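Only one protein chain is missing; all other protein chains are in place.
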Amino acid sequence: MLKLRKVVMAMPKQQPERYDKSKKPGSLPYIWKRISRNPGAMIGFSLLCLIIILSFLSPYIMKYDYSAVNMSERGATPSWEHPFGTDELGRDILSRVLYGARYTLGIGVGAVIIAATFGMLIGAISGFFGGKLDTLLMRALDILQSFPGLVLAIAVATALGTGLVHSIIAIGIAFMPIFARLIRANMLSIRGSEFIEAAVVINCSTPRIIRRHMIPNAVSPLIVQISLLIAQAGLTASTLSFLGLGVQEPTPEWGSMIASARSFIRESPHMVFIPGLFIMITVLSLNLLGDAIRDALDPRLKD
Amino acid sequence: MISYIIKRILMMIPIILAVTIIIFTLMNFVPGDPASIAASGESVTEEQLDAIRESMGLNKPFFERLGLYIKNVFLHFDFGNSYTSGTPVGPELLTRFWTTFRIAITGMILMVIIGIPIGIRSAVRANTAEDRISMFLTLIGNSMPLFWLALLLVLLFSLTLKWLPSYGSSSWKHFILPCVCVAFEGMAGIARQSRSSMLEVIRSDYITTARSKGLSEGKVTYGHALPNALIPIITVIGSQFGRLIGGVVVVETVFSIRGLSVYLLNGINTRDYNVVQGCLILIAFLFSVVMLVSDLIYTFVDPRIKARYVKIKKSGDGNAETAA
Partner (left out) sequence: MDNSEKGTGLLSVRDLVVKYTSGGDPVHAVNGISFDLAAGKALGLVGETGAGKTTIAKTIMRILPDHAVKAVEGQVSFKGENILQIPESSMRKLRGKNISMIFQDPMTALNPVKTVSDQIAESIGLHQGVNKKRAYEKAVELLKKVGISEDRAKEYPHQFSGGMKQRVVIAIAIACNPELLIADEPTTALDVTIQAQVLELITEIRRDLNTSLILITHDLGVVAEICDSVAVVYAGQIVESGSLEDIFDHPTHPYTQGLFAAVPDMYQDVDRLSPIDGMPPDPMNIPNGCSFRPRCSHAADGCGEGAISMTQVKDGHFCRCCKAEKLGGESSCRL
């Protein structure tokens, strides 16, 4: 050991560059710098921010309350008074649609948080310990994954019931295997890699190895996926509500708004069109952002 | 080779069994009394409800009911009776399964024959305008909620243009929009995956070797790059199938098709849990079979993986790998 130190000390010291955080791959400034060059990502990011801000501000700045029923004006086409028209109960669609952003996004984010937390826990344990525990956990995941995503969410929602929180749990469970398998695969490959051997050689303690070496490396590929997965979770959330199993009326969730508008599609297509457009814009923004993050972290895809 | 296939099929059985157990358990703890559902609409006394429960076998202990259910399902294909209609669930499941299956498979075929060429073309013309537009369109496609698209297509093709029917499942015309929608759900993912898989392959060293032989670009792209690129794409088809089935659920709802998913959703709404159980088990079964098939195809298409599972017949030296 001493000899190694001698050699390391004897090596000529190179002058350190000024510590430019944006040059460190994987760190937040680095990601931001790469993303800000991508026009699509910036559009996506701005749209997303806009939608979130408007959603929070809408109860204060909107003329009409999102739940205010006005039967005399139901099914009205877009006009100055109601820029997006009114729905089948005369409620202003603009207010409803802006307010409703919080549900799709909220469920999306909430579901991903649940999926990530439990998925990473299971995946990390499985990947780190290996052996029988690994096999057991993977079989359990196999069973979970023998249902396609939406169907699993439907099954869980059936068992738990409808509503916001139950939707988050249902979708979270459906997405969990993705995280679990990703982390597990990364853990398995890291476990055998040389820099872990190096850490062991310099007498690094096990918890420290896990904390400082394995986890950061296992988790980073996941960061790439997060935005994209939130987008998927949001879509699933609105689909679940459309099918009647998620957030219920009169809550202005975009999916359930479309469901109620379905029977009026011939006379008032705007009632179906507008909320769906918002779903698409929101999910598109998340996808653009997610794609840009992924490209920023994977130089191979540059060309 | 055959033994590997059989082994994989056998491995599927415990999983389906476990799935059945879990679904049964799940449904068992959901609030709702099947007896009251069966008797819905009529006012019944507590004793009559009890009698109904007895006749439905609901008073037996949980594990006994579980065992009975498993036996019935796997040995007799008897999924019990619907609480609401009293008729057996099994036969209804079968007819509806066939409808759902046809939509899913047609959708998948459409998805593959449109999605893969789009992706490959994009990869070959990487970073050109065509590529960027293509990929942007797939991004939009990926972001669209399918039920919304389906409704808009109904608006356009059925209500406005009156070319296609908007609901029902009696003629082949009824299936055009549903299948297109289902294909759409997975197409974006397949196109993107085809593109990135092809891009990665095109940058490989062996493609440079192929070019250095003097082969034409066409031969290099389609003779050398494509076969290699297709291998990971096949796995993606398998995993996209999950999304596809989600798409089938949505599509059946929007187009009011007498398929498995509508049966399932109705069952959920009416708390008819025998129906719900049956549908879920069958969907899980269908999904597992498709995943198995795609896994097997993947194994046999890639010589490197095939070698692991198939004994190579050799004459001469027995070792497949010898030192240089």
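As written, the chain order gives the labels A and B, with residue 1 at the start of each chain.
Here is the rule we use: a contact is a pair of C-beta atoms (placed from the backbone, for glycine too) under 8 Å apart; a residue touches a chain by one contact, two chains touch by 3 or more.
These figures come from a predicted structure and were not determined experimentally.
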| item | value |
| --- | --- |
| Hidden-chain contact residue, picked from the options B:215, B:234 or B:292 | B:215 |
| On chain B, residues whose C-beta touches the chain left out of the figure | 126-127, 203-206, 208-216, 224, 227-228, 231, 302-304, 307, 314-317, 320-324 |
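Rule of thumb we're sticking to: only the chains that are shown with their structure count from here on.
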| item | value |
| --- | --- |
| Contacting residues of chain B [partner chain A, same complex] | 15-16, 18-19, 22-23, 26-27, 29-30, 126-127, 136, 139-140, 142-149, 151-152, 154-155, 159, 196, 199-200, 203, 241-246, 249-250, 253, 264-265, 268-269, 276, 280, 283-284, 287-288, 291 |
| Chain A residues touching chain B - in the complex, by the definition given at the top | 40, 139, 142-143, 146-151, 154-155, 158-159, 231, 235-236, 238-239, 242-245, 255, 258, 262, 265-266, 269, 272-273, 276, 279-281, 283-284, 287-288, 291, 300-301, 303 |
